[in-house]
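Note that this complex is displayed minus one protein chain, with the remaining chains in position.
Lettered A and B in written order, each chain numbered from 1.
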Amino acid sequence: MSAPDVEPFLRIEGVSKSFGTFQAVKNVNLSVSKGEIFALLGGSGCGKTTLLRMLAGFEEPTSGQIFLDGRDMANVPPWQRPVHMMFQSYALFPHMTVAANVGYGLKHEKSLSKEGRAARVAEMLDLVQLTQFAHRKPHQISGGQRQRVALARALARQPKLLLLDEPLAALDKKLREHTQFELMSIQERTGVTFIVVTHDQEEAMTLSDRIAVMDKGEVKQIGSPTEIYEFPQSKFVAGFIGSVNSFEARVISRDKGHLRLDVPALGGEILARDVAGAAEGQKVSLAVRPEKMRITKDRPDTPNAVAGHVKDLAYFGKDSLYRVILPGGLVQAHAVNARRGDEGAFMADWDDEVWVSFDPSSAIVLVD
Amino acid sequence: MSQSRFQRWFDLKGWSALLIGAPYIWLLVWFLLPFLIVVAMSVATNTPTAPPFSFGGEHPWVNWEPFSRVLTDGLYLRAFLTSVVNAFVAMIFCLLLGYPMALGLTRVSTNWRNILLMLVILPFWTSFLLRVYAWMGLMGKNSWFNGLLTDSWNFLVPMSWAMKSVPMMHTNFAVVLVMVYTYLPFMILPLYASLERLDPTLDEAAMDLGSRPYQVFWDVTLPQSIPGIVAGGMLVFIPAAGELVIPSLVGNAAQPMIGKIIQDEFGQARDWPMASAVAVALLILMVIPTMIYSHYQAKAERLK
Partner (left out) sequence: MKRSPTFLITVMCFGFAFFYIPILSMIVYSFNASRLATVWGGFSTKWYVSLVSNDAVVNALFLSLKIALVSATFATILGTMAGITLARFTKFRGRTLFSGLVVAPLIMPEVITGISMLVFFILMADWVGWPGQRGFTTITLAHITFSMVFVTTIIQARMIQSDRAIEEAAMDLGSRPWQVMFDITLPVISPAILSGWLLAFTISLDDVVISSFVTGPGSTTLPLLIWSKVKLGVTPDINALATLMVLTVGIGVFAAGMIMSRTERRRQLDAQMAFRSDD
């Protein structure tokens, strides 16, 4: 899924935010279309939360504009924005019941009768399967249930945009996986546009249609999870999403859609996919994901193959991580463990002499 | 490692017995025992002996007369009423002034907050007596402050209402004013403590759901600060109701508060049983709000 070519639902234009001399967000441009799940991904202090708070109206941009459904959001206070937020801490009102929490925003809907309000609350509680907890206080329910109350409360007024600040961070691993799918199905049923802030790349990849990777207040790359993972445009993005083997390299020549590189760490010439902006003689970085590395006993029939020996291996069951010493350094390779007895199955062991190889199409050249 | 039996006993039992025992015995001897004597004295008979009370005589063992006088004699009832009204009014004004101040303290920057908090606490450390005294200087007939008030009064009202000075000293107004002044920190600090603990994201959540700032205050801030209001209220009301210094210095001698009555019965009238009965009645009056307070505290504890 990618953004259609119509006027986007949410448009962020050249938005910057400074706190004193500190620039938290630098010239961010983003478009999000209706019904999308869009993730802002980055480490702590990258500006993703500040950007989210500007969307909610808690912070005003120092410069730039935010348009939601064609309307300029400047000087619209938080209580008048059709934007609701699910807070990282959930921010449930401790002195109100679950039902009162969910219904809180609805009391500002003057057109809604008392019965209409109760019906909407019931509908929302049903959506998150909390009907039987309606009269409990927030401290009487579990963390996962609180998360669902927060979601129901934010959705009750049918916002145009739902902001989710680290929605899964406070849940334990098992619950997180389950909740992830539930969030996606609720989004599908309600059709509300979601903006998710997260530092967890896996969460961003599985939840969202598109991701903006942020670092030091800047958006580094925007794209679908596949684009971000397979075709990172910078060393930062390659390193932030998944793990990567990264090498210094120099472009020898450029031909037939391929780049010929000199990579001292891999002991010689490597063939890689062509990228825009690479010129002969230029210094670049070569990045190869561990799972794109193949480990074989004999030399494979591909251009990019280097001999080495296994220094370390970590066995995870369904796969294993190898650390292989090559003439010019150490690489990591992630291999799915074959079924025992399969033809040609090879499971390297400590100190085995092996060949490490990868396809030219898996070799990412980063110009920055 | 060998240890003597004494060492073993000391480590296991003696040490904690010492730790508990010393303050316990101290309070039993110097606080509980004297207090029980006062309670006992409240049902004794006043005699012209030294000490001026005894059990026996025309009222063997228990003499309920002091208590019945507390409940029927207008002097005591009026004094109780004056005390309760003065303390209650002072508490309300402390709340009206202290709540915005405490809320303001949570909203200013950290640097300002530290300075302002210190300015709130500072009067705590300065002499109570001198703080009362400072107002005596301001309220007196010839003071610049009274002059200022007199001038603005005369400016605002018709000529026939004009005054030479505003009568402030020796009135219940003066008592309440000085009580508010001296007890305001007792209101601000617990309020600040309870407001400061509130999660600011709750305010944001309410705003995000469509509430304007004043609605946020009524829906989110105020209900959550009730324990702080109750605590501050008790901390003002209880000492104010038993106050002795303030009414003696700036109050109306014709409308004494209950502390003064106790002192007079004990000292000038030398009627110790009567003084004790009034004291016990005052304590009972104070136990009620204290019970309410501890009820709220227990409730707040359960909420956590």
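For the reader, a short list of remarks on this structure follows.
We adopt the following convention: a residue touches a chain if its C-beta (ideal position, glycine included) is under 8 Å from a C-beta of that chain, and two chains touch if they have at least 3 such contacts.
Note that this is a predicted model, so its numbers are computed, not measured.
Though it is not drawn, the left-out chain touches B in the full complex.
One of B:84, B:149, B:198 or B:286 touches the chain omitted from the figure, and that residue is B:286. Annotation: of B:6, B:61 or B:125, B:125 touches the absent chain (contact as defined above). Considering the complete assembly, chain B touches the hidden chain via residues 10-11, 15-16, 19-20, 22-24, 26-28, 30-35, 37-38, 41, 51, 97-98, 100-101, 103-105, 107-109, 114, 116, 118-138, 140-145, 181, 184, 200, 203-204, 207, 213, 238-239, 241-245, 248-249, 259, 262-263, 266, 272, 275-276, 279, 282-283, 286, 290.
Note that only the chains that are shown with their structure count from here on.
Taken in their complex, chain A has these residues touching chain B: 56-58, 77-81, 83-85, 87, 89, 91-95, 104-105, 108-109, 137, 139, 153-154, 157. In the complex of the two chains, the chain B residues touching chain A come out as 199, 201-202, 204-212, 219-220, 223-224, 303-304.
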